[in-house]
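Once you've had a glance at the structure underneath, I'll fire off some questions.
With one protein chain held back, the other chains of the complex are shown just where they sit.
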Amino acid sequence: MSEQWQPRIVAFFCNWCTYTAADLAGVSRLKYAANTRVIRLMCSGRVDPQFILDALAKGADAVLIGGCHPFDCHYAEGNYKCLRRFQLLKRMLKDMGIEEQRVRLEWISAAEGEKVKRVINEMTETIRALGPLGIPQKFAAWDQEMEAFAAHVEAGEALKTPCSAHAPQQEPAHV
Amino acid sequence: MTTKYSYFPGCSLKGIGRAYEESLLPVFRALGCELEELEDWNCCGATAYMAVDEVKACVLASRNLAMAEQLGHKELLAPCSACYLVLNKTKHYLEDSPAVRGVIQKALAEVNMTYSGQTPVKHPLDVMINNIGLDEIKKRVKRPLTGLKVAPYYGCQIVRPYATFDDQHDPVTMDRLLEAIGCEIVRFPLKTRCCGASLTGTLPEPGLLCAKIILAEALKRGADVIATVCPLCQFNLDGYHHNIEKKWGPHRIPTVYFTQLMGLAFGLGERELGLHRGFIPMKPLPAPAAAGA
Amino acid sequence: MDKPSKSNIRIGFYVCHCGSNIAAMVDCPAVAKYVETLPNVVLSRDYKYMCSDPGQELIQKDIAEFKLNRVVVASCSPLLHEHTFRGAVEAGGLNPFFFQMVNIREHDSWVHTDKAEATAKAKELARAAVLRVAQHKALEVKKVPIHPDALVVGGGIAGIHAAMTLANAGKKVFLVEREPSIGGHMAKFDKTFPTLDCAACILTPKMSAVGTHPNITLLSYSEVTKLDGYVGNYTVTVKRKPRYIIEDKCTGCQDCIVNCVYKEPKFRDEFNEGLGKRKPVYIPFPQATPQVVAIDPKTCLNFRNGELTNKCKKSCVTACGEKQAIDFNQQETFLDLKVGTIIITTGFQTFDAKRMPQYGYGKYPNVYTALEIERLVNTSGPTGGHVVMRDGKTEPKSIGIIHCVGSRDKKTNRWCSRVCCMYSMKLAHLLKEHTGAEVYSFYIDMRTPGKGYEEFYDKLLEEGVHFIRGRVGEVTDWAMSKEEMEEGKLIIRVEDTLAGYVRRIPFDMVVLATGMEAQSDAQDVRRLFNMSCGSEGFFLERHPKLAPVSTFTEGIFIAGACQGPRDIPDTVAQAGAAAAEALALIDKGHIEQEPNTAYIIEEECCGCKSCLPLCPYTAITFDTGKKKAVINEALCKGCGTCVAACPSGSIVQNLFDDDEIFSEIQGVLAHE
Partner (left out) sequence: MSKPKVAFYWCASCGGCEETVVDLAEDILGVVEKVDIVLWPVAMDFKYKDIEAMPDKSITATFLNGAIRMTEQEEMARLLRRKSVYLIAYGSCAHLGGIPGLANQFPREQILKFNYEDAPTIPKGEQTRPLTAFTEEGRTTTLPALHNVVRTLDQVVDVDYYVPGCPPTPKITRAAVDALLSGKLPPKGSVIAPDHALCDECSRKDTKPDKWDFVEFKRPHQKLMDEKCFLAQGVVCMGPATRAGCDAVCTEGGMPCTGCFGPTSRVRDQGAKILSSLCSNLAAKEEDEIEATLAGIPDPVGTFYRYGLAKSILRRKINLPAKS
């Protein structure tokens, strides 16, 4: 694609509130950035931290979770469970070198179509400013050192030449 | 324990409204607050500037805001209604309009200044009611102004278009404040009606009519004095009696700053509070109820 | 790209144009063409209206012809048409859950402005569904029997009508009302627009019918405090507040009221909006249903601060005599009801006029709210229908009615309350009729859509009511000049936008046409019944057009002004609709439950108990013999919280299992 880079945001929306709010935004013909892909779950409590990691690892630049406001969970307290996991996950992601703006949890009720628009627009802008996360590309870049080395082995010269000849490249500077 | 506020006097408080500053400073001192005047403040941007070029007016205001932020106290006090409004309006524009924000940031950058939007601009009424509290104020009262009938007059700019600390149509903070120092508040429906503003200087006839309406209604409702928060209101209501009398007969009622009344209640002297500067003098206060000794 | 199709999965994909709703912003043929290249897709079509009969038949025909075993439809929100398409897939001979829906209307074409971006998004969402549907399993819909009894919450005209409809169809109904009598706002009205029927004449027969209907259990002075269970099987806890009268023993003779130690009524009469007085023992209004008195512990001498003190002579008890209907020791009691369906008709409250201080309500005595005027013109009202001002004697000679008080205003309520124009005109007519005063009506726009409504407006114009178009700036007692006869009057300042200048008009009486807003405790009620509220605070319907009386909780319906401002005819129509929806459920005998429940794979569970406390429905228990957790699928509501939390991945949620969701993630992200 020759155009400007577009952030890719995967969103997990609770069926009862945020998903419905996004429907409302549609019915109200609100306009917002086209960067979010929504995956519908029955409750923000269903958001397994694995989903968030998996989405990031598969190329999402950010993940948005939309749940019901405190006290308003359709299933009593699923949103609290989501919040607790989210808080530790956020810290862990920071330790893993992922900016905290890349995961966001918002309480959006079924009536808040406007908020869906605002949050998605805000997040798109934030991530656009932050730039790509690009984990799949990083995986590929990391594994280049192996491919380069495998080529040496294929040529049958790996252990016969000084290691400097087949030493892995210094890592490209990280952003 | 003193609380420090940044203080933006604006031109009025150094000129026609100097009685406001003269009463404001000692009253705040008595309440344990220190006002630190911005060094090298400039025009707030009101009136002429605002009328000709709003963005330039905001640039002027933002320089003051930037200085206040640099000074580092939590809040900036702007007693003059015009200053209060322009400074707040600028803050709103900074938050809401990326275009204006861009111009302002560029202008500030040229003089190596920045403003992040942190320091809120507060009106003395807001600070007294919401930061200091009526209980504290009551404690400082040495001479309650019992029996003094006051018409509370707020003018337009501290409640319009933004009504951050009081009701837009029926503000009551000054009522509560003056009640706390013993005054009797007359019900005054013209609290926020126009005082004539700068019309008195350019189109005197409608301007004076505005002032006269307020004076007449205050007299009709039996007020001894009109209390105001705005230098321009005070000027219009107090300064044109002569012209008003020529046209509509005498409408003699003093118009004073609420801080002057507070000063009196705190036991400060009339001269000290700039009360001698008004054209219509206040009548002597009703004799204080004979205290114990 | 080579199409790997190692499996025997055969997916049919359909993208809907929805007329131009989708097609205008998403290149549907391009989406269909792209999806054709995805794994396991054997057929990919675009079609004008997928939800239409031909659209559904197309799916069925293709299933047979192309041996499809999975179907994906990209169209509108699944909340709207998932059922429709599942039905079509089932009719085609497949398990209905071999279906996945893609929302490219509400979440795409309607909210984006760049066709290339919207099309790209549609492709990615479609790819996610295609990958997901390959993981789908056949599931069975569970049928749960429905308890035939119904509950109606709120005894206004909506609740009364809904309860009567259900009861007349032979269903047992519990009607819960928190006030001592049913009737709601309508009972306070004098006449109804535009026909000017007497409100009491049309309402009170319905009220007494409710009171005597063998199928209706009326629980007045009661509130719902707890809701358990699920559609078809709700358990409702109702708090019965002590009215200090044994309902069954009270005959409504009112001897107790006559003999109360307070010889004259002394306390604020709620029913008359405080314009009248009542005694501590009272009946709210003559036609109250049930015809049972109530004792207000806040004003009764026998109580202090609501506590029984026995300081009174108890003349009421003496007067009641052998009937022994008075019981000062009555306590709150709680009642558990089993019902299958619930209709919420909790109504509205009027805007508090004090929130607009510029209109002087509460400051100037002769500024009234419309509801006060309803009582004032009412023959059974506090003045017997004699319109006098607060001094109790002077008749107003001039009256100004201000429309849109609290309505259509960013600072208060943004919405139009729909009824104020009409009721303001009704009151203008009645006030003119009662007093002969000059009546002015200040409006922004005159809104009269309804049968006979515009004609009513014409009639008022002929009657000589003055209509001034302009939003009133203020009501003041500040008189500008003696010449204008302003002294001692209330002056309305308004910009007359048709004449083009600002006017000051003096009045004796000002009436504020306050708008309608959600009840102040609507949020509590919403939580209690697991509903949603719109941003304006009214209960949210499932769909504004297609499911206007349903909520997001199955088996709970809403009707009347609790859902939004509306007049009596619309309220009654809606109450009938809600009753019909409930009847449809009850008569079906069972409901089909979405099979999105979770289950634990026994041999995989290690018994760590992490999931046990997470279930709000106590659906997860610990089998102490096997030392493993078990999910009772009948209790599970399918939130999936335990699934996400199971540390060994041993809980599976039907319809939302890990593989399905991971495929969806893969699908929205896989690069082309």
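For reference, chains read A, B and C in written order, and residue numbers begin at 1 within each chain.
Note that in this section a contact is a pair of C-beta atoms (placed from the backbone, for glycine too) under 8 Å apart; a residue touches a chain by one contact, two chains touch by 3 or more.
Computed from a predicted model, the values in this text were never measured in an experiment.
Q: Shown chains touched by the missing chain?
A: The chain that is not shown touches these displayed chains: A, C.
Q: Pick out which of C:Phe267, C:Trp415, C:Tyr599 or C:Phe622 touches the chain that's been left out of the picture.
A: Touches the omitted chain: C:Phe622.
Q: Please identify, in ascending order, the residues of subunit A that touch the omitted chain?
A: Residues of subunit A in contact with the hidden chain: 45, 48-50, 52-54, 56-57, 70, 80-81, 83-85, 87-89, 91-92, 95-99, 133, 135, 138-139, 142-143, 145-146, 149-150, 153, 158-159, 161-164, 166-168, 170-171, 173-175.
Q: At which residues does subunit C meet the chain that is not included here?
A: Residues in contact with the chain left out: 603-610, 612-614, 622, 627, 641, 644-650, 658, 662.
The rule is simple: only the chains that are shown with their structure count from here on.
Q: How many angstrom lie between the CA centroids of subunit A and subunit C, rounded to a whole number?
A: Roughly 37 Å, centre to centre.
Q: Roughly how far is subunit B from subunit C, centre to centre by C-alpha average, rounded to an integer in Å?
A: Taking the mean C-alpha position of each chain, the two centres sit 47 Å apart.
Q: Which residues of subunit B are in contact with two or more other chains?
A: As it turns out, subunit B has no residue touching two or more other chains.
Q: Can you list the residues of subunit A that touch 2 or more other chains?
A: If we look for residues of subunit A contacting two or more partner chains, we find none.
Q: Mind pulling up the subunit A residues that touch subunit C in the complex?
A: Touch residues, subunit A against subunit C: 6, 8, 10, 15-17, 19-20, 22-23, 25-27, 29-32, 34, 37-43, 45-51, 54-55, 58-60, 71-72, 74-78, 81, 85, 109-112, 114, 117, 136.
Q: List the residues on subunit C that touch subunit B in their complex, please.
A: Within the complex, subunit C touches subunit B at residues 356-358, 363, 411, 474, 476-478, 480.
Q: Of all residues in subunit C, which touch subunit A in the complex?
A: For subunit C paired with subunit A, touching residues are 77-80, 103, 105-108, 110-114, 117-118, 120-121, 124-125, 128, 527, 530, 532-535, 540, 544, 552-553, 596, 614, 616-617, 637-641, 643-645, 653, 656, 658, 661-662, 664-666, 668-671.
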